[in-house]
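Inspection log for the structure reproduced underneath, given as structure tokens.
One protein chain is absent from this view; the other protein chains keep their places.
For chain A:
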Amino acid sequence: MKTPLLSLTATLALTAAAVQAEEVHVYNWSDYIDESLLSKFEEETGIDLVYDVFDSNELLETKMLAGGSGYDVVVPTGTFLQRQIMAGAFQKLDKSKLPNLDNMWDVIEKRTDAYDPGGEYSINYMWGTTGIGVNMPAVEDALGADAPVDSLSLIFDPANMEKLASCGVHFLDAPTEMIPAALAYAGLDPDRKDEEALAKAEEVLMAVRPYIQKFHSSEYINALANGDICVAFGWSGDILQARDRAAEAENGVEIAYNAPKEGALMWFDMMAIPVDAPNPEAAHTFLNFIMDPENMAAASNYVYYANGNKASQEFLSEDVIGDPAIYPSEETLEKLYTVTPFGPKEQRTLTRLWTKVKSGT
């Protein structure tokens, strides 16, 4: 769920020392790996790694449903994965080729079972939450020292939003993220998809719509870091990246991330092998390589997202494993919720609702 760049196919051309002609094509989110891992993989296995990136689940899904993508490993988010499994887009993993599966974390596996029971088609890569990023000094200026920065009322209560509008608020341009949050604020089950619930969510969103500067899924990283906006509802790791950029710039911007106390959406990006992958053998080798504890830890240390690999935790740096915004406490973990995918009819209602929220039409 990371979307920093609109670089649709920024291909990383990797010069491989290996003489072997064997290739594996990996399609992952942009800015979502420690790039030194890519050359490490080639050195260890002798397989040429062709690494492409994408920036939206919708784009990946369209490629998967059209078929013939030419990729061996792709990384959809849980709800999208589940739907694509149903459409027959992935092949079952051959677990005998994945000895590193033993390193995985049962706590996460239990949750990803909702999308892929028994992990037959996928392994977890990273996971995170969707929550509120604030520039503390600016929000305190607008709302006072007791601003509810850890509550959805900060972004869904019109009284708060009216005061925040002048310093700038961005929402994710992703209805599958925003509707569950609006439902959680309204006290309803965030996974509800019936008309009544969606109407309620629409009411919540329409009430604060005039105060939202922009709906966008990646611009908020820079906008927060530069102090152009004071509140963003976005993905945990992205907001933490904004925090670090602001700290480096020493521009008086202090970013904090909070998972809302009413409950936050927990999402999982999963690695899977397309049914028509040209080289499933090498795809398994890549998955096993990623599940190596040190490799997985290197990736997390680099991108500030938690992973589903228990054994990797001893290799994580302190500012990752020790940060409750990345690895939440037991208590917060309890309050995180997951959602299921929308069916085609519900999806249409959802997209239509979202167009209405964004355009007023």
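Here are a few things to note about the model shown:
Basically, a contact is a pair of C-beta atoms (placed from the backbone, for glycine too) under 8 Å apart; a residue touches a chain by one contact, two chains touch by 3 or more; residues count from 1.
Throughout what follows, contacts and distances are computed from a predicted model.
Comparing "FeS cluster assembly protein SufD", "Phenylacetate-CoA oxygenase subunit PaaB", "Glycolate oxidase" or "ABC transporter permease subunit" against the UniProt entry of the hidden chain yields the protein name "ABC transporter permease subunit". Contact with the chain that does not appear here is found for just one residue of A:G118, A:G144, A:G187 or A:G360, A:G360.
Taking the complete complex into account, A:A87 is the one of A:A87, A:V107, A:A199 or A:A249 that touches the chain left out. Among A:E42, A:E61 or A:E202, the one in contact with the hidden chain is A:E61.
Residues touching the missing chain, restricted to chain A, are 56, 58-59, 61-62, 64-67, 83, 86-89, 175, 214-215, 275, 344, 347-348, 351-352, 354-355, 358-361 (touch as defined at the top).
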